[in-house]
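Apart from one protein chain that is not included, each protein chain of the complex appears where it belongs.
== subunit A ==
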Amino acid sequence: MTTGEPGWAAGVPNDVEMWRHELRRLGWAAGCAPALALVAAVAVVALTAGEGLERPQASLVLLTGLEALLPLAVAMAATSVVAAGRARELHLSLPTPYAMVLGRRLGLLAAATSAVAVVFTGAIWAAGLWSGPSLVASPLLWAPAVAWLGGLAVLVALVTRSLLLATTVAAGVWLAHQLFAASFAAHAWSRPLYLFPVSRLDAYPGWMTDRLVLTATVAPLAAGVLLLLRRPERMLTEEEA
């Protein structure tokens, strides 16, 4: 059998083939989730435009899409990658560590998220609807929240080995941040941990510093995830174990 025969793609390097396989394993639902979250924000603006939606309001909805909806969608997608993957036992018996397989899939999700977020930011800036920080600092709007909520969801998925529990925790935290914005803002210690400062607290002075603090708090979550990934049986669900 040589390259180019029926059933085989011709002349594709192994690395590309591996990433192509992992992209398919990520699945269209998880891969499209970040884009769909932002499309939902655009849809809200489009549907309410005829009802006298002012530009500042439209801008806020779009920023909310970027700052709040995107992290939620990514957290759900990341949870499904970790907790709903198939053939886990087989993967755990292969010489390529399953943690690396999951890392590739989560990496693809992160890449898709970054790409759609950057394109979305550029698009609303070009449309004159951008009311967030400078374009250079714009990743601070969504990236820390995506990493924090996504990291938390993955950590819970690994600890509980339950898709339901992980998604519930991620959605619960997201909802708490939406409902109790004022409470988070009221204390100096909780303000840096608040996920949605621009859309819910109107980008108070010093929010960028707080964003960097939030980014730093991702480190213990990431360390927890890496620690759990070193214990292969953590990857089997309760039913499989």
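The rule we apply is simple: a contact is a pair of C-beta atoms (placed from the backbone, for glycine too) under 8 Å apart; a residue touches a chain by one contact, two chains touch by 3 or more; residues count from 1.
One rule holds in what follows: contacts and distances are computed from a predicted model.
Here one chain is missing from view; checked against "Response regulator receiver domain-containing protein", "ATP-binding cassette domain-containing protein", "Tetratricopeptide repeat protein" or "Phosphate transport system permease protein PstA", UniProt names that protein "ATP-binding cassette domain-containing protein". Although one chain is not drawn, the whole complex shows that of A:L66, A:V81, A:V101 or A:A166 it is A:V101 that touches it. Only one residue in the set A:L47, A:A87, A:A115 or A:L164 touches the chain that does not appear here, and it is A:A87. The set of subunit A residues touching the chain not shown comprises 1-3, 5, 7-8, 12, 14, 17-18, 21, 24-25, 86-96, 101, 231-233, 236, 240-241.
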